[in-house]
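Got a structure here, written out as structure tokens. Questions coming.
Showing subunit A:
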Amino acid sequence: GCSGTSKDSAQTNAPAAGNSAAANPNAEIKKGLKITYLPKAVNNAYFTTAQKGADQAATALGSELKATGPSDASASSQVTYINTAAQQKQDALVLSANDANAVAPSLKTARGQGMKVVTFDSDAAADARDVFVNQATTQEIATIQVKMIVDATGGKGEIAILSATPNATNQNAWIEIMKTELAKPANSGLKLVDTVYGNDDDQTSFQKMQGLLQAHPDLKGVVSPTTVGIAAAARYLSTSEYKGKVALTGLGTPNLMRDYVKDGTVKSFALWDPTKLGYLATYAAAALASGQITGASGEKFKAGDLGEYTIGEKGEVVLGPPTEFTKDNVDQFQF
Partner candidate 1 sequence: MDLPPDPPLVLLEGVSKSFGAVRALTDVTLALAPGEAHALLGENGAGKSTLIKTLAGVHRPDAGRLLVDGEEARFSGPADAKAAGIAVIYQEPALFGDLSIAENVYTGRQPLRSGRRIDTRAMHADTTALFTRLGVVLDPARPARGLSIADQQMVEIAKALSFDARVVVMDEPTAALSAREVERLFAVVELLREQGAAVLFVSHRLDEVFSLCQRATVLRDGKHVWSGPLTGETPDGLVRRMVGRELSALFPKQDTEAGDVLLSVSRLTREGVFTDVSFDVRAGEIVGLSGLVGAGRSEVARAIFGIDGVDAGEVAVGGKPLRLGSPTAAMAAGIGFVPEDRRQQGLVVDASVERNVALASLGRLSWFGLLFGRGERRLAEDWAIKLSIKAGRLGAAVSTLSGGNQQKVVLAKWLSRRPSVLIVDEPTRGIDVGTKAEVHRLLSELASEGVAVLMISSELPEVLGMADRVLVMHEGRLVEEIARADATEERVALAAAGRSGAES
Partner candidate 2 sequence: MAERLRGFARWETALVVLLVLVAVVGQARTGGDFLDGGNLFYLGLDIGEVALIALPLTLVVVAGEIDLSVASVLGLSSAVMGELWNAGWTIEAIMPTVIVLGAVCGLVNGLLVTRLGLPSLAVTIGTLALYRGLALVVLGDGAVADFPSNFTQFGTTPVPGTWLPYPIVLCAVLAVGFAITLHASSFGRSVFAIGSNEEGARFSGIRVKRVKLLLFVLTGAMAALAGIVYTFRFSSARADNGVGLELAVVAAVLLGGVSIFGGRGSLGGVLAGVLLLGGLRNVLILDDVSTEVLTVVTGLLLLVSVLAPSLTARIRSTSTGRRSP
């Protein structure tokens, strides 16, 4: 390019409409705050569970929580709902972003109009939200999955990944770090041979699992870092002749996986409690909307039963390390 706008000549997006206001750690949580809860899609069991936590928090805080959202988890489908929340002059938005970038412009506009934005589970562009409530650090999630697959396979052989959509922000971040972990000499016995995508669709994941096993006769293990994927994969494994020969682990909910850890298809899997995630995100939203915090690193806020949390780098709050579920402890969890 000679005179046009190219990647080299352009300035990247302007920085966020900064939080100039100072935090007042002693500010009371306002009553009757209007909060919108916006999951990736309305018919997703994981988010339905998280919504329970959000509801509990809202009740405790005396806020008005409204759940809404699109029926499909495509990149742009949430934007309408973000705009609507802004239009309805909601005080805060609790959001799990389908696409970090696609929601950014409308989030910025909404914040410009005074709405506070908390992302949870899946972040939006850092300059488009105030706080991100992370279920666990990317590093923790990746590490625990690598640890589980090493346990299950004895640390030797070919493994593959069954992920959600090719564009899923979370999964891609975890997979990147898992690759780094696997490259370490300690894990040199494991060889990642393939990554396939089940699109967070039960049927597709099911069939992709089959395909993986056929394509790689020497496969020893599969990691599925998505609740939909691992459940579908476990169901396939449990009835196929590969049961017990191919290990499966990843991120799953106890309710979906209970049968499979008990029948030995899966040795262990991990997850955080989505109810707590929704609960924490709602508390963060209320704290922001009440001026207790601004999202700056080092600020602290109280999150009801969960205790006190500190905002870390880039406005991130971490719920805590993921829980590993095995047949011994899985019955203690209901979500």
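The working rule: contacts are C-beta pairs under 8 Å (C-beta built on N, C-alpha and C of every residue); 3 or more make two chains touch, one makes a residue touch a chain; residues count from 1.
Quick note on selection: all candidates are chains of the complex that A comes from, given by their letters.
This is a predicted model, so every value here is computed, not measured.
> Would you mind flagging which of 1 or 2 touches subunit A in the complex?
Selected candidate: 2.
> Contact residues on subunit A for candidate 2 in the complex?
Interface residues on subunit A, with respect to candidate 2: 1, 3-14, 42, 66, 68-72, 74-76, 79-81, 83-84, 86-88, 99-106, 108-109, 125, 165-167, 172, 197.
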